[in-house]
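First the structure, then my questions, so here it is.
The other protein chains are all here in position, but one chain of the complex has been omitted.
Labels A and B are assigned to the chains in the order they are written; within every chain, residues are numbered from 1.
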Amino acid sequence: MEIHNSPDSAEAAAHVPDAHEDHAHPTWSTYWKVALILTAITVGEVWAYYIPSFVASRAFVPALLIMSAFKFVIVVMFYMHLKYDHKLFRALFTGPLLIAGTTLIALLFLFGHLTVFQH
Amino acid sequence: MSATVTHHYTSTGLDNRKIAIWAFIGSECMLFISLISTYLIYKGRSVVGPLPHEKWTDPSTGHTFAPILNIPVTSMSTFVLLMSSLFMVLALAAVQNKGRPLPANAGWWTRKLASSQLWLFMTALAGATFLGFQAYEFTSFVNEGLTIKTNLFGSSFFTLTGFHGAHVTAGVLWLLALLSIDARRGLGPSDALNVDICALYWHFVDVVWIAIFTLVYLIR
Partner (left out) sequence: MASTAIATPLAPTAYSGEQSGVWSWLTTVDHKRIGTLYLFTALFFFMWGGVEALIIRAQLGAPNQHLVSAEFYNQLFTMHGTTMIFLAIMPLSAAFFNYLIPLQIGARDVAFPRLNAFSYWVYLFGGIFITVPILFAVAPDGGWFGYAPLTTRAYSPGINIDFWVIGLQILGVSSLAAAFNFLTTIINLRAPGMSLMRMPMFTWMSFVVQFLLVLAFPVITIALVFLLFDRFFGTNFYNTVDAGADPLLWQHLFWIFGHPEVYILILPAFGLVSEVIPANSKKPLFGYPVMVYSGILIAVLGFGVWAHHMFAVGMGPIADTFFSLATMLIGIPTGVKIFNWIATMAQGHVRLNTPMLFAIALVALFTIGGISGVMHSSPPADLQQTDTYFIVAHFHYVLFGGSIMGIFAGIYHYFPKMTGRMLDEKLGKIHFWLYFVGMNITFFPMHFAGMLGMPRRIYTYDAGQGWESYNFYSSIGSYIIGVATLVFAWNFLKSRRSGAIAGPNPWGAATLEWTIPSPPPDYNFAKIPTVTSRYPLWEGKEADLESARFNAQEGKTAADFGIVMPYNTIKPMIVAFGLVLMFCGLLTSRVIIFLGAGIMIVSLFTWLLSPLEPEHH
């Protein structure tokens, strides 16, 4: 919960959206690179799906989860420009996301899908 | 909606609408996690088929159902949706930079990049294409014998992906509304926030699909 503690007018003025848009904003070169990475990872994911030996291995699920998490993160950071934006937005997104993620894991455990944790 | 952008004082200097959309996105995380959790909880617990990744033979008729998920088709639609996010950021950048003089030697591509109408249209088109893929997927599943009533998989699958599809539909309508405003009076830097909010929503819907594609389609 790190929202401004002293929103005096000088500080507020520094964050007026118009003044804010200019600095450190991603551009076309960032956008296409992100798109390329997204495509490449998606190709990688689908490829992995079609390798029976890999699907059968222990690494399959973690690998797919990591790849998809990476895609998730770069879209949020660059396309949703969370990396460049006010930290308040980061808090508004990551807080709920953490609670949601924890809830998911807890539910899977409670319904016996996470056998790793059960003796 | 943008006719009277009046700059009221705000404590953070940020616009109210942008705070509200991020809070909304946070809320949507819980909505989709509830749907995804249910899908995963019920995974492998259907008592009859068809099933997502496995063959299933109906014991009473002896008919064998193939695994129902069509990975090649969904990979295509996933790619289209990912690209729509690229188009969306280009649309936003075009709106933000509207009115800025292009360099004298600007080529065809630079001029195209500056066209907000083009990119708004492309985003909406990509969204509509995704919905077309989904319509195709749904109808072929029904033809193969999987409906929302068939089994736990059918119920949770159609509800989860249907909810996502409904979000895409709302996004396409939103984009078309922006496009029509752009065509009527032209969107400029003073409208950037309205486009940004739509873009945040759009990317979030995309991000949800990234999770669904892996958790539902790829992980067996």
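General observations
To be clear about the criterion, a residue touches a chain if its C-beta (ideal position, glycine included) is under 8 Å from a C-beta of that chain, and two chains touch if they have at least 3 such contacts.
Computed from a predicted structure; not experimentally measured.
Considering the intact complex, the chain excluded from display touches A, B.
In the complete complex, the hidden chain is touched by one of B:46, B:116 or B:134, namely B:46. Summarising the interface, chain B meets the missing chain with residues 1, 3-4, 6, 9-12, 14, 16, 19-20, 23-24, 26-28, 30-31, 34-35, 38, 41-42, 45-47, 148-149, 151-152, 154-156, 159.
For chain A, the residues touching the absent chain in the complete assembly are 1, 3-9, 88, 95-96, 99, 102-103, 106-107, 109-111, 117-118.
One rule holds for everything that comes next: only the chains that are shown with their structure count from here on.
In whole angstrom, the spacing between the mean C-alpha positions of chain A and chain B is 16. Those residues of chain B that touch chain A in the complex are listed here as 9-15, 18-19, 22-23, 25-27, 29-30, 32-33, 36-37, 40-41, 43, 71, 75, 78-79, 82-83, 85-86, 88-90, 93, 96, 113, 189, 192-193, 199-200, 203-204, 206-207, 210-211, 213-215, 218-220.
Contact residues on chain A toward chain B in their complex (touch as defined above): 3-4, 7, 11-18, 21, 26-28, 31-32, 34-35, 38-39, 42, 45-46, 48-49, 55, 60-61, 64-65, 67-68, 71-72, 75-76, 78-80, 86, 88-89, 92-93, 95-97, 99-101, 103-104, 107-108, 111, 113.
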